[in-house]
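Let me give you the structure first, and then I'll get to my questions.
Only one protein chain is missing from this complex, and each of the others stays in its spot.
Chain IDs A and B follow the sequence of writing; residue 1 opens each chain.
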Amino acid sequence: MDKSVDLVEKVEKSKTYLGFWIYIMTDCVLFASLFAVYAVLHHNTNGGPSGQSLFSMPYALAETLILLTSSFTSGLSMIAARNNHRSKVIFWLVVTFLLGSTFLYLELHEFNHLVQTGDSWRVSGFLSSYFTLVGTHGLHIFVGLLWMTILTLVVMKRGLTKGSVKGLTLLNIFWHFLDVIWIFIFSVVYLMGHVGL
Amino acid sequence: MYIFAGILGLLNIDAFKHDLIQYFGVAAMTLTAGFVVLALTYFKKWKWLFSEWLTSLDPKRIGVMYIAVAVLMLVKAGTDAGMMRLQQSISVGSNQGFLKPSHYQQVFSAHGTTMIFFAAMGLMFGLINIGVPLLIGSRDVAFPFLNSVSFWLFVAGMLLLNTSLAIGDFSGAGWLAYPPLSELQFSPSTGVDYWIWSLQIAGIGSLLSGINFIVTIIKNRTKGMSLMKMPMFVWSVFGSMTLVIFAFPILTVTITLLYLDRLLGMHFFTGAGGGNPMMYVNLIWAWGHPEVYILILPAFGIFSEIVATFSRKRLFGYTSMVWAIWAIVLLSFTVWLHHFFTMGSGADVNGFFGIMTMIIAIPTGVKIFNWLFTMFRGRIKFASPMIWFMGFIILFSIGGVAGVLLAVPPADFQLNNSLFLVAHFHSMIVSGVLFGYFAGLTYWFPKIYGFSLKDEIGKYAAYFWIVGFIVAFVPLYILGIMGATRRMNHYSSNLGFQSLFIVAGIGVLIIGAGLFIQVIQVASSIRDRKKLQDKTGDPWNGRTLEWSVSSPAPSYNFAILPVVKERDQFWNEKQNQSHKSHNKFKDFYMPKNSYLGLVIAFFAFSLGFAAVWHILWLFIFGLVGVIAVIIIRSLNENRELLVTFNDLSKADQLAIRNEQ
Partner (left out) sequence: MKKDNRLTNYAIGYATCILLTLIAYLITGLNYYRNWAIIAAIATLAFVQFVIQIVFFLHLSKEKKDRWRLYVFISMVIVVLILVVGSIWIMNSLDNNMMLDQKQSNHYLKSQDGL
């Protein structure tokens, strides 16, 4: 039990942890650029619909709560890793994966709906920036889910080794960060969009 | 609109049709590559190349490879410059010159893009790789494999850009590809896509290097080296890499959005449909301004080392130099609008950014004075690095005050996008970035190769560059004030421009001679390397830790990691003749070589090529390949090699035995 805590502590002091954190910071600047573009372009509806008419608030709330919960369950998998509970780690990873996949499915469903009704990214600057901002976040989610799958398999096969614990710690930060970005997407794109900003 | 159509996408036989000059360029590139391949085959050096260089994770080796690529790109982009000068010397009145407008546009676009992203960035990362681990008393960077990946992505981007000469064409929209010109409507060929993807790939390499060197500086410093004991070069790299990590994501986003406009019909920067082309200009310069500081800061750092070493005096004002670096880092994010004063923002916006631009000149001024104060009452040795420095001090200061003039918005309304601007930024980049990195190459050459470059020849190279630069660019300052715009491929004869353009053309020839002399310097030094051998490891009577190891430096740099108690410790130990007894030798781990960097570059190039030509299967192939390499590498838990006493170099084994 102590050994696992040590492994996690070791990762948190490591160069890899700091390096990955810095990468996350660069990803924040990436999203900030996309937000800046959205801020500038979101009124350019080119005669088409605005966010107010397109977005469903309950739907967005559901997505938000699901992603938030998945961030929590990801944290639970880390706690299990510290306590050297291999099966619990796998369990919470799977739960996180299911929640994350649901989130992504809901998002893709919403995108598909918009495209089918003719409100695609080709229509206006607003829709281009909406699809790109939210879509980039979704792409990150997809990468996270892929990573989660591989890591789960590694933990199943190799157990909680130095390498797999490192991977878990980094994935956990990545997943939390994606929820942090979502706070802003939810607030700026959906909530503020709904009240007409 | 077709996103991806057919097995070859948009590729067809027309992509291979070019005009004569372009065929000549392709032939030159092919012959150079062919010559290298032939030489390697004849001397049976393929295995050596693969195991000693291409798969090496030694940052010194990676650094040399960066520099080799950068110098090649310098020559290519320099040829572009020569073509532009020639065109502008003769294309007056009824003479249309030898480059038709569409070709001329590609030439100046390729010139700028290649110089900034591949020549300058390449020299910079090369020298950073060579210098930083040695100067902080470390054996390697924080993430050696990532370092290799960064280099190979740089190569992939370079190859993609050069492919545009042979297959298809290049962007004609300048080195920054402003919309609406760079949008599909006005640039329907794949040229802009080549520009986008070669930068995208190289840019990711740069970003990864930024992360790598920041962690290296934070975590890999040897025992006792606190931040305020680091050499100034390391501080300057710290500042530059901080700019890299925060600026490059902006570039990534902006050029991706341009690509999305072109590929998927989005409306970020289009004129119609709710796009805003001005937003592109805003974002690209939010990256672009930090970029120029990214390039110059390590050059400043090199000059700090060189001035102190060759004045035989410690660097004046260490603390203020550190503050100046961080002031520059912060301020470089607050000036970017000065690149588009004329786009139409209000006086409040223009005024704010104009003032910030003037303020940013101050920390640079602090550095200039500190270098001069370092020289004051020093015992100066005017070796060629100091000649580069003298050229820099004068030309950079002149260019700098031209910049302060441009910082005044009303003045900029007259001078923006004139040749005055062109002369200003070339003054900064050539005399600052290029001279700094040339000086650095001369300075660290013996540490890498074990012999020095012939210094007298080096001085001539510097003189030719300095004089050539003045002859090439002073006319441009004058032309700018006379009203000459940049990027002209023809002008009327009654403007009185031609004689100045001809003088500028002669200047480029002088610079070319300088470059040629540098080649001679290297070739001649290689030939006489036994005579020029660096036997002590300290050919310049240096101050910093790299001079405490033998030349060439062993792959692991330090057999026993140094313990640092003060700045310029190596110099102080020499002065006091005090030789600290080292710790005992301990076995240590070094990273194993890896070919995966090469493999990632192959897939990245495929992905980029596919993105340019809209070849879906190839895009997926490249993407899957990159992801697969990442996964394979992450599952590899066997990455290191143990180095024991017997693996050390003979010189190190001897030194350790003598100590004990």
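Assume contacts are C-beta pairs under 8 Å (C-beta built on N, C-alpha and C of every residue); 3 or more make two chains touch, one makes a residue touch a chain.
Keep in mind the model is a prediction, meaning the values are calculated, not measured.
K.L.:
Which one touches the absent chain: A:V29, A:L98 or A:V115?
P.N.:
Considering the complete complex, A:V29 is the one touching the chain left out.
K.L.:
Hey, which of A:S56, A:T161 or A:S187 is the one touching the hidden chain?
P.N.:
Going through A:S56, A:T161 or A:S187 one by one, A:S187 is the residue touching the chain not shown.
K.L.:
Over the whole complex, note the residues of chain B touching the chain we left out.
P.N.:
214, 218, 242, 246, 250, 272, 276, 278-279, 282-283, 286, 330, 333-334, 336-337, 343-346, 348-349
K.L.:
Going by the touch rule given at the top, which residues of chain A touch the chain that is not shown?
P.N.:
These residues touch the chain not displayed: 5, 12-13, 18, 21-22, 25, 28-29, 32-33, 35-36, 39-40, 57, 61, 64-65, 68-69, 71-72, 75-76, 78-79, 82, 173, 176-177, 179-180, 183-184, 186-188, 191-192, 194-197.
Criterion: only the chains that are shown with their structure count from here on.
K.L.:
As a quick test, compute the distance in whole Å between the mean CA positions of chain A and chain B.
P.N.:
35
K.L.:
In the complex of these two chains, what residues of chain B are touching chain A?
P.N.:
Listed in rising order, the residues of chain B that touch chain A are 142-143, 207, 210-212, 214-215, 218-220, 245-246, 248-250, 252-254, 257, 260-261, 264-268, 273-276, 279, 283, 627, 631, 634-635, 637.
K.L.:
For chain A, which residues are in contact with chain B within the complex?
P.N.:
Chain A reaches chain B through residues 15-16, 18-19, 22-23, 25-27, 29-30, 33-34, 36-37, 40-41, 44-46, 121-129, 131-132, 146, 150, 154, 161-163, 167.
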